[in-house]
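Supplied in structure tokens, the structure appears directly below.
A single protein chain has been omitted from the complex, and every remaining protein chain is retained in its original position.
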Amino acid sequence: MARLTVNLCGIELDNPIIPASGTFGFGYEFAELYDINCLGTFSFKGTTKDPRYGNPTPRIAESASGMLNAVGLQNPGVEAVISEELPKMRQVFDKPVMANVSGFSIDEYVYTASRLDVEEQVGWIELNISCPNVDGGGVAFGTSPEMAAKVTAAVRAEVKKPLIVKLSPNVTNIAAIAKACEDAGADGISLINTLLGMRIDLKTRQTLLANTTGGLSGPAILPVALRMVWETYKAVKIPIVGMGGVSSSEDVIEMMLAGATAVGIGAANLIDPYICRDIIQTLPETMDKYGISNLKDIIGGAHG
Amino acid sequence: MARLTVNLCGIELDNPIIPASGTFGFGYEFAELYDINCLGTFSFKGTTKDPRYGNPTPRIAESASGMLNAVGLQNPGVEAVISEELPKMRQVFDKPVMANVSGFSIDEYVYTASRLDVEEQVGWIELNISCPNVDGGGVAFGTSPEMAAKVTAAVRAEVKKPLIVKLSPNVTNIAAIAKACEDAGADGISLINTLLGMRIDLKTRQTLLANTTGGLSGPAILPVALRMVWETYKAVKIPIVGMGGVSSSEDVIEMMLAGATAVGIGAANLIDPYICRDIIQTLPETMDKYGISNLKDIIGGAHG
Amino acid sequence: MKESIFRILTNKQIAHDTYEMILRGNTEHITRPGQFVNIKLDGFYLRRPFSVCDLEGDDLTIIYKVVGSGTEKMSTLVPNEELNLLTGLGNGYDTKSSGKAPLLIGGGAGVPPLYWLAKELLAEGKQVSAILGFNTSNEVFYEAQFKKLGVSTLITTADGSYGIQGFVTDALTNLESFSYTYACGPEPMLKAVYDAAETSGQYSFEERMGCGFGACMGCTCKTLYGDKRICREGPVLVKEEIIWQG
Partner (left out) sequence: MKESIFRILTNKQIAHDTYEMILRGNTEHITRPGQFVNIKLDGFYLRRPFSVCDLEGDDLTIIYKVVGSGTEKMSTLVPNEELNLLTGLGNGYDTKSSGKAPLLIGGGAGVPPLYWLAKELLAEGKQVSAILGFNTSNEVFYEAQFKKLGVSTLITTADGSYGIQGFVTDALTNLESFSYTYACGPEPMLKAVYDAAETSGQYSFEERMGCGFGACMGCTCKTLYGDKRICREGPVLVKEEIIWQG
């Protein structure tokens, strides 16, 4: 199995497979299906300071090789996550977990990240900076290098665990934002979050999602994700968790060749709940097919 | 047929269907297949001042519900377009055509647009501002409102025909760029061009496209295109040519509900060479199904 | 929940735009009427949820209405084709609380789960009646099947072309007293039944789903007992907890 291990910000993963935040709950639903300790780790549902109901429904729409979601960060709030979800998670998952943190102001991010940082089970803080900055006129933190750096630095100063900043792909220059986060102290970058999209219902002539727009994910976005991981790999030295449309062991290898050290799997879990287990099982065979003895050797391998 | 007509910057189109630039050549290949006078109009292959061979091959890659291209604006240059292509086009197409103009400096854009502007067959100039600005450090014109406005104003000052600016989707704020173009004198906006993406060949561990990255198009990008048309419609008053992944009469209606006055069809022509003709033929039936008596009535219809 | 491959035994039209499909596979995770399966279709990214209409050993029946491109595609499938299903989804109806004479009220594509529910309630020795509402006569299905079970069945059509003219609630007056209400159908129908029925009851809801098994939070609704996922803590809600949205 050592041929699958990778090192993510100082923590060894048995394999690079990480179910992506928002598609794996707090793990225990999937633990009914298979032993989730086979995973590298997983990123739990985006957690905020206060409980959030999220957006009105419909929150889901379909598109060619993809789906849109406008869940709106439904979560029970950081206190309930710590008191209720983490204990349940511990029952089914022995490894360090990735704590996905969202917020609508720098203070919120810092608060939530600090609360989770001290939890023993938490291995990494994953800062989801795709959220709108309420203090900054509602523009997402992740859309400017300055704001991204600011929130990264503020959280960095308060947490001890490795800090991974998760970038929004809805930007002109992803590399500049990744670099700004690295310079501000991030230990890793994860990308991509969803692409902003929408659908309209021809029958009602209204937007399908109650929230108007939502985030596109699934195989449709794989080429965009690969390109952004590629650009980010060129710009930063810290490890990258690459994601966006990954649905097979071949996709995992492609993402690693583009520059990812670990690979997130999102929407695919919703369609095929066993996909992460199956990908981990088929990885060695796929590696053999392409002459890869050790996954660590191929990280960024397409950069020549 | 009057239920299909729309008005694009003062010119009446028999229907909103416009084969998108780069996927329809100069029309005559398709004219061997069907009478292309059934089209609203079409946008011909991106034309530059000088002849261009384009990028090395492979220029094409596949992805889920989409394709990547890195053709690199292969075209014979504006003089040959005027002396050779337009006369051949005239044999098969009676209507005003859309002249898609690319460039690598403001001077080049102005030169090429001015040369085409005086051609009788040209109805509109479509300024493709996704190209890198060689004078501006290689950053694409379409990625900042300032550069987009500058090139728009410069061309606007020299051409008489309606000027449609075609936007790149690889930006943080599409509405701001559209607005800047409108303020600089654009008569219309067309969007979206392709999303920047890439693929890697697992066998060779190299990027599949010789050019490393390419433009993603096809059904995969429809939700992103709809969202950007939607945002642009809110920001500008000039008409929008909406495109990106449109492959059916239902998609055409969805694009118009989002805010498009006319609808571009790109990659779909490559897969099914008859698609534009077929969409035009099925539009009335689809309109009946959704209770639409006149297409003009639904432009921006989902904005409530 | 279980993911497994089912083989199509039959797929036939039973009313206007309405098809009955019988599938054979591993049904052991399907435990209660009112549960649903989530079907993967070639060419579509998301699965499609359908209520279990009947269950006989390994054979599962669903009834679906063609409303979009996925159900359109389903209508073209032929016997022996295989489909990937997630089974055993949702809470399903609780038959215990029904009292002696439960009433089942279904509207259109909401009728199917009531069939298996009726069978279960009858097996528990209850006296079951049903009101099944449709738009028009050519959309009516399963009247004979319900009657054959021994369910006293009333049909309504909105245009009066068959059965009682009007909505399901217009048929309520035609009924002897009943002890409990089970309802499934479009939300306006559920609301009308909720308002009209004097008994307690269970109501089955629909929502657009990302996963169908509780992972994505795509289908959440507010209830008086807290936020619930339609796919997991639903689709069946008890009358007492329902909050109607705008």
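We just call them A, B and C in the order they show up, numbering each chain from 1.
Definition applied: a residue touches a chain if its C-beta (ideal position, glycine included) is under 8 Å from a C-beta of that chain, and two chains touch if they have at least 3 such contacts.
From a predicted model like this one, the values you see are computed outputs, not experimental measurements.
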Displayed partners of the chain not shown (whole complex): B, C
Hidden partner chain, touching residue among B:Ile11, B:Val92 or B:Leu270: B:Leu270
Selected residue (touches chain absent from view) among B:Asn15, B:Ser65, B:Asn128 or B:Thr207: B:Ser65
For chain C, the residues touching the chain missing from this view: 42-43
Sites on chain B contacted by the missing partner chain, in the whole complex: 22-25, 29-30, 32-33, 45, 53-54, 56-67, 69, 71, 74, 208, 218-219, 267, 269-274
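Criterion: only the chains that are shown with their structure count from here on.
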Maximum centroid distance from chain C, chain identifier (CA atoms): B
Chain whose Cα mean lies nearest the overall Cα mean: A
Length of the line joining the C-alpha centres of chain B and chain C, rounded to whole Å: 46
Length of the line joining the C-alpha centres of chain A and chain C, rounded to whole Å: 36
